[in-house]
Every structure is written in structure tokens, then in C-alpha cells.
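Missing here is one protein chain; the remaining ones are kept as they sit in the complex.
Our next item is subunit A:
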Amino acid sequence: MCDNKNIYLPHLATIEEIVDETPDVRTLRLVFQDEQVRENFSFRAGQFAEYSAFGAGESTFCIASSPTRKGYIECCFRATGRVTESLRQLEVGDTMGVRGPYGNSFPIEEFEGKSLVFVAGGIALPPLRTVIWNCLDLRDRFKDITIVYGARTEADLVYKRELEEWQERGDVNLVKTVDPGGNGPDWDGKVGFVPTILEEATPSAQNTIALVCGPPVMIKFTLPVLERLGFTDDAIYTTLENRMKCGLGKCGRCNVGNTYVCKDGPVFTAKQVKAMPQEF
């Protein structure tokens, strides 16, 4: 079923591992069932796919694992509706559908020789985690790597084991934070909103790229902070997540003005985003 003309036909994939990140956020590790697909599937950090739970439908998530890790892909999603609830019912060994990869990606080659600052909020770490691992797997090509990651409460932080790993390896500066009141007695991170904590961390904007993903309010308050720190709009990257169906530039759903997020995005610089009509 792979060398097929039907562009809407997904590849079948087996769920190899499930990690519950928070009560409603789950990471799935998927292995393509067809050997040829398994060998030939390649993608770039920032691309997304359409994942299906047969009987419920398809949902759009970024590919959360790194293109440097071969043989599987991962997605991380919050259960919020029909498809995502249905995906959550699946168990290790079950089959789901995946079509993609779609969309553009982060221009990682252009980031080489520069420092990187990742700013993420809540469930929006997955689209940056793919870049983080991609860059950590090629660590010597980049200068300083800073990750500022926050969530409402400790329980809402995703990839907790990886946060620990990043904290322990000496070549990453991880600043984790929870909103005031979101910390338990053993919390070893900061307390405060992401934009405030980012400003306190004062990463240098010199020869540095900032990558920002989070809920719209976080992005809204983060951009002025980055500006004060000296980042220009073409040194700041983010992803837009307009609702999608086809992922292929045909169903007419995901446009922001004449930009089709599924084809022209989802990765954009702050400069591009500011030039768009407010339709996202």
C-alpha cells in the first residue's frame, strides 16, 4: 500500500512505547510496519504529520523526535477531542496511521556556528524538542544552548526525564520554571512566568537564534522580552498551528491570509509572522 497514488492513504505504524507525560499528555513511539517505509522515511525538524486513529479520524501533531534518531518517530499530544481521545485508548502493540512528513522545517544548517535559545511553554515543548535533540546530537556545531521551559505546575511539565538529562549534561543551560503557586516542596527550578524568567536569564543575543513555542499569550509576552534582549525579528523562530485537515495545501483550512500554514509553514520567523494578517 505504499507506492500508492492516494495521497490521503496513511502508512501503518505500531505503537512501540507509551509514556504518560502528564495526566492528559502522552508520548507515543511509532515504528512503521512496512520495511521499506521504515528505511526510507525521512523528515526534518519542525515538520508535522497527520496521525490517525481508525474510526475516529486524523489529527495534526509535529514529529517530536529528532531526525538524527532513526528507525522510529515520536509524537506527543494532549487528549482534547475525538481523535486524540481515541489515540489515547490505544496500547503498546496497537496499530495507528501516519501520513507525512509535511510542511517546512527549521533551517538547522543556518543555525550552525551560533548560540541557541529555546523558549517553550506547557505542551508546546514537542516542536522544539525535535530541534533540541537534533542540535544536541550535533553538539559541536553550535555554541551555547539555553533552554527556558515553563508550565503552569510541576505536573504539567512534559519530558520530565529529559529535563533531568539536559540539566545533568554540562553543555546545556536549562532554566525550568513553573507559574507562581505551581511548585511543590521539592521543586528545584524557578517560580515565575516564562517571559519574566527568560528576561532574568539574560541570554546574549549576539550571534544567537531564539526559538519560541507556546500558547499565544506566552508568545505575545515573550517577543518584547527578546526584543529588549537585542534579538531581531529574523533571528526569532516560531511555529503556527492553524487547524489542518489535508496537510497538503488543498482543503483550504489552514490559511493565514494567502499563506498556507501546511505548505509555507508551520515554521516562521517573527518577522514573517508580523507581516501576516492577524488570522492565527
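The criterion applied here is as follows: a contact is a pair of C-beta atoms (placed from the backbone, for glycine too) under 8 Å apart; a residue touches a chain by one contact, two chains touch by 3 or more; residues count from 1.
The criterion applied here is as follows: contacts and distances are computed from a predicted model.
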Chain not present in the shown complex, as UniProt names it (candidates "CRISPR-associated endoribonuclease Cas2", "Sugar ABC transporter permease", "Dissimilatory sulfite reductase subunit D" or "4Fe-4S ferredoxin, iron-sulfur binding domain protein"): "4Fe-4S ferredoxin, iron-sulfur binding domain protein"
Omitted-chain contact residue, chosen from A:108, A:198, A:213 or A:256: A:256
Contacting the left-out chain in the complete assembly, out of A:12, A:147 or A:270: A:12
In subunit A, positions touching the absent partner: 1, 4-10, 12, 52-58, 78, 80-81, 84, 86, 95, 97, 215-216, 241-243, 245-246, 248-253, 255-258, 263, 277, 279-280
